[in-house]
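The structure under discussion appears below in the form of structure tokens.
The complex appears here minus one protein chain, its other protein chains still in place.
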Amino acid sequence: MLTIERGRWLALAVVGAGAVALPYMVDSFYVNMATQALYLGLFALSINLIAGYGGMVTLGQAGISGIAGYTLGIAATQFGMSLGPALVVGFLATIVVAVVFGALAVRTGDVYFLMITLAQGMIIWGIAQRWTTVTGGDNGLRGIDRPGFALEYWKYYYFTLGVVAVCTLLVTLITRSTFGLSLKGIRESEGRMRPLGYNVTLHKFWAFTIAGAVAAIAGLLLAMFNQFVSPAAVHVKASADGLLMSILGGMGTIAGAFVGSSLFVVVTNYVSGYFDRWPTLLGLIFVLTILFAQDGIVGAWNRLVWAPLLRRRGRELEAERTVVGVGGPLARGQPVPASTSNVDRGGERAPVPVGGSPASNAIEDKVDREA
Amino acid sequence: MQLKPVEKEVRVRATRTRRQAIVGLVGVIAIFAAACQAPGEEESGESEGPITVGVLTPTTGTVAAAGTDMLNGWNLYWELNGDEVAGRTIESIHEDTAGDPQTGLQKARKLVDQDNVQVTVGPLLANVGYAIAEYLETQPDVIGLNPVASADDLSQRTPVENFVRTGGWQSSTPHHVAGDWAFDQGYERVITLCQDYAFGHEVCGGFTNTFTDRGGTIVKKLWAPLGSSDYSSYLAQINPGQADAVFMLTVGADSGRVIKQWEDFGLKGEIPLIAGETTLEQSLLRAMGDEAVGLQSFGHYAEGRDSSATQDFVEAYQEEYDDVPSYYSCALYTGAQWFAQAVEDAEGDLSDTQAFLDTLRSVELEDSCFGPMALDEHGGTIMNVYLREVEKDEEGRLVNRPIEEFNDVSQFYWYDPEAFLDQPVYSREYLGEDWPTSCDAFAEDCPLEE
Partner (left out) sequence: MSGREFVLHTLNGFSLGALLFLLSSGFQLIFGLMRIVNLAHGSFYLVGGYVGLTVLIAGGNFWMALVAAALAIGVTGLIVERTLLRRLRGQPMPEVLLTVGLSLIAADLSLARWGGDPILLPRPELLRGTVELGGVTYPVFRIGVFGLGLLVVGLMWLLHTRTRIGAIVRAGVDDREMVAALGINVEAIFTGAFTLGALLAGVAGVIGGVFLSLYPGADGEILLYGLVVVILGGLGSLPGAVVGSLLVGLIDAFGRAMVPSLSYFLLFAPMALILIFRPHGLFGKPD
């Protein structure tokens, strides 16, 4: 019998098989598009970790991801390092920057966090643009090699697919760990988690750092794919694009990041050939998502298809956990109907809605059962 | 043992995740297994039927105006002359680079991979040009026409075999002339104000190198970052008593501001201004007013040039697009003319890329909207340089009228090519102020002061 679990595995297997068979089915243009969707998806996933799981919306993630690409480029072109050590240096440098930036940013919440990360991203962009002797300024840095075994487009695709698969698996494990669950709890209700003895700031700091590591991998994959880095890769627009992808796909879901990045790549690479006003199209998609489907494509799928399916089989708790929360993780607490809203219910003091939110419920459930 | 709630949750999940990890691992192995087998490769270009050309210009982003001018120039040529050359139809596919190297590279890949173009033309910006040139190096069957991106090294120290300057120029070329000319005017002390990125460095280097060869001194070097919102801080540092003239190079929106403020701060008429190619370019003159009238600049393109090649082009362009064509339009128009000539010379046979590249390099245009053009053995263009002055025409529009013409200017100017190429490319650190020190570095006459 086709149980829900089996169905899920089957779907995953089909997607996996499709990904592996792709270069044999389509030409290099589409394979390259898929490569982009993969590393951009990983980038969106890193934003998702901070925003979707940690509840902090960032507009500076491209800066962090770009540190990896730039360090790789500088190590390879200016210091003549070979690719392997240069990749390690690029990765480590990004972690250092993420630690420093994270320490500065996580102390604040909401809008301030957004503005601080925005400022951090702009500083990195400024360095990339203005420190021309090191970063090449506007010209960027050329001469970044791909690994010797992944020179051709399709080999690089497989390389990217392998790296992204491993990283995604690791991120999935993290989000399902104790750490990931408490992070979700914090996102849903910081006020409840503090008294439970959680070090909220430390959790956020770790989320930021881990996201930095994931963004670093994405940045390295991007730099090797293009074989160069330029200031555009660290611009605020790149950060906003990443945010768009992760919101579009569905915040707080792993698959969402890749669904979002695929859509983004299709619009920028394919639709743009037929429709001049594609930036408007992207903006419209963004606005409509924010207005009507804050939980994104995957979130909506979970809410409308998956959760009812689980409920029908009597698995209420799981069903509830599948749904990210009405209004998506963007909203701290539930949206307030216009008629009752006064000045503002956002921010940390927002009243926790009756019934609480899924993740804190999950934890409370456990507490109840043990008691 | 009493488990803490969350720990128990984790343990239940742990078995499930372990199972997932195994499946994931199997997946990864499958990926690497598949990676050992190559998918089918595609065929390269054909020798009959239509020739598809990918046109790479920015039509969104900050340099969209110039990019649109480029596209118009390209389309105008085929409209006026028909799109059939030596029995083959020229089909163009446009892609928007957005003025960004990353996007430009993706679009170049798209044109080559999906549209199977055999020829690309463009882009606008030097940084995008480098990115595309590097990509074309890996695609030896694709022919890249480069009529605009002017980075010196594309035809000096690091040329790319299949990326050919067809109607293009080198950043420093017209400004070598300007430096020499400035000294002839009796200017001995000059302040330079250039845009602080590679193009600005190359332009300022060109001026500085020849000007100091003659014995002139650069008394102050001002560098303005691209996109400076306000030039008053730089202009405040120009004291008319300190220098005999100012050499200035700006691009895009920066030009409009600096020229307006040049008048605002009372410098116009106080101290002579020598501008570079892009500062008083036609695409920018459209947005300027009386403040620009009478200003002089050096460049390869002068829309007011009294020659049928230029005037016919200007009139046809006006008819079609209702604008005076800019340098960018002329460049792509010339690029099309150049390419058509090469296809004609090769009798429509592009099957041997190497042979066609040779044909492309041997094209000589007797006249174009720039004037006569040819390539030297390094692939740099040899063409006219004009000293231009901004005038109002009968309809009240601003145009650049040539008041002095310098013929057949080479990218090496008066230097010996080998000695010149031994030096690094112009940068903020190297503007050629102290080079050359001996007369050996010159091709013929030695301009150094005794």
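Chains: A and B, in written order; residue numbering restarts at 1 for each.
The rule we apply is simple: a contact is a pair of C-beta atoms (placed from the backbone, for glycine too) under 8 Å apart; a residue touches a chain by one contact, two chains touch by 3 or more.
Computed from a predicted model, the values in this text were never measured in an experiment.
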{"item": "Which residue of A:V26, A:L118, A:L173 or A:L309 touches the chain not shown here", "value": "A:L118"}
{"item": "Chain not shown: contacting residue from B:G256, B:G299 or B:P325", "value": "B:G256"}
{"item": "Touching the absent chain when the full complex is considered, from A:L151, A:L284 or A:L317", "value": "A:L284"}
{"item": "Among B:G266, B:G294 or B:P424, the residue in touch with the chain that has been omitted", "value": "B:G266"}
{"item": "Residues belonging to chain B that touch the chain removed from view", "value": "60-68, 196, 222-225, 227-230, 232-234, 236-237, 239, 252-253, 255-257, 260, 264-266, 283-284, 286-289"}
{"item": "Touch list for chain A against the chain that is not drawn", "value": "57, 104, 107-112, 114-116, 118-119, 122-123, 126, 129-130, 236, 240, 243, 247, 276-277, 279-280, 282-284, 286-287, 290-291, 294, 327, 330-332, 335-336, 338, 341-350"}
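We take it that only the chains that are shown with their structure count from here on.
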{"item": "Length of the line joining the C-alpha centres of chain A and chain B, rounded to whole Å", "value": "37"}
{"item": "Residue ranges of chain B touching chain A (in the complex, touch as defined)", "value": "2-3, 5-10, 13, 17, 20-21, 23-24, 27-28, 30-32, 34-35, 38-40, 42, 59-60, 95-96, 100-103, 105-106, 109-110, 113-114, 126-127, 130-131, 134, 196-198, 225-226, 428-429"}
{"item": "Contact set on chain A toward chain B in their complex", "value": "9, 12, 16, 19-21, 23-24, 27-30, 32, 36, 129-130, 132-133, 137-140, 142, 152-155, 158-159, 161-162, 165-166, 169, 172-173, 176-178, 181-182, 226-228, 230, 232-233, 268-269, 272-273, 276, 279, 362-363, 366-367, 369-370"}
